[in-house]
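Okay, here's the structure, questions in a sec.
Every protein chain except one is present and positioned as in the full complex.
Presenting chain A:
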Amino acid sequence: MANIAAQRIKREFKEVIKSEEVAKCAIKVELVNDNYTELKGEIAGPPETPYEGGTFVLEIKVPETYPFNPPKVRFITKIWHPNISSVTGAICLDILKDQWAAAMTLRTVLLSLQALLAAAEPDDPQDAVVAKQFKENQDMFRQTARHWTFVYAGGPHKNSDFELKIRRLTDMGIEDHQARVALSSYNWDLERATEQLFS
């Protein structure tokens, strides 16, 4: 790895550890390997959003050309968000692509992602299904996102109605996550979800 990248990540790592956001448990960075090429990030779901109370784990891969190229970041924790793929965790965020700037850091990236959770950009979606729901049925979106946060990110809000519908599908032999995706995609319409799963 290019020296500059490793050196910088080292410095940034120290910076993040000392930062006040870490003190407030808003963000966290951990090393995955010793050569600073891969890290594990964590962000707390921002308050007053469906993600509140959840902890979202991120995979951060630092390219050799860092900081002249952005780090490759994706969500490990499954999340329901217009700009994040519910399947792969890929993120659609300009600063991680063409709007990157060399002065940005792991800390600013994590804070930007946190901000992204609070302010989705449905017009520039990563997950078209979620974006459509976000635009057409804001309330349904919020409930779904909150449910996903509860299930995958340790959020506090249990939704018994959704649990029940998933149970119905899993009883039919559908895998838990697959059932949740199908139901989420069809605004928790059990009939349509079943139809899609068995067609």
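Quick note on the criterion: a contact is a pair of C-beta atoms (placed from the backbone, for glycine too) under 8 Å apart; a residue touches a chain by one contact, two chains touch by 3 or more; residues count from 1.
By our rule, contacts and distances are computed from a predicted model.
Not shown: a single chain whose UniProt protein name, out of "RNA polymerase II transcription factor B subunit 3", "RING-type E3 ubiquitin transferase", "GH17339p" or "DNA replication complex GINS protein PSF2", is "RING-type E3 ubiquitin transferase". Among the residues A:E20, A:D34 or A:D98, only A:D98 touches the chain that is left out of the figure. Note on the undisplayed chain: of the listed residues A:G45, A:P67, A:G89 or A:P125, the one touching it is A:P67. Within the complete assembly, residues 4, 7-8, 11-12, 67-69, 98-104 of chain A touch the chain that is not shown.
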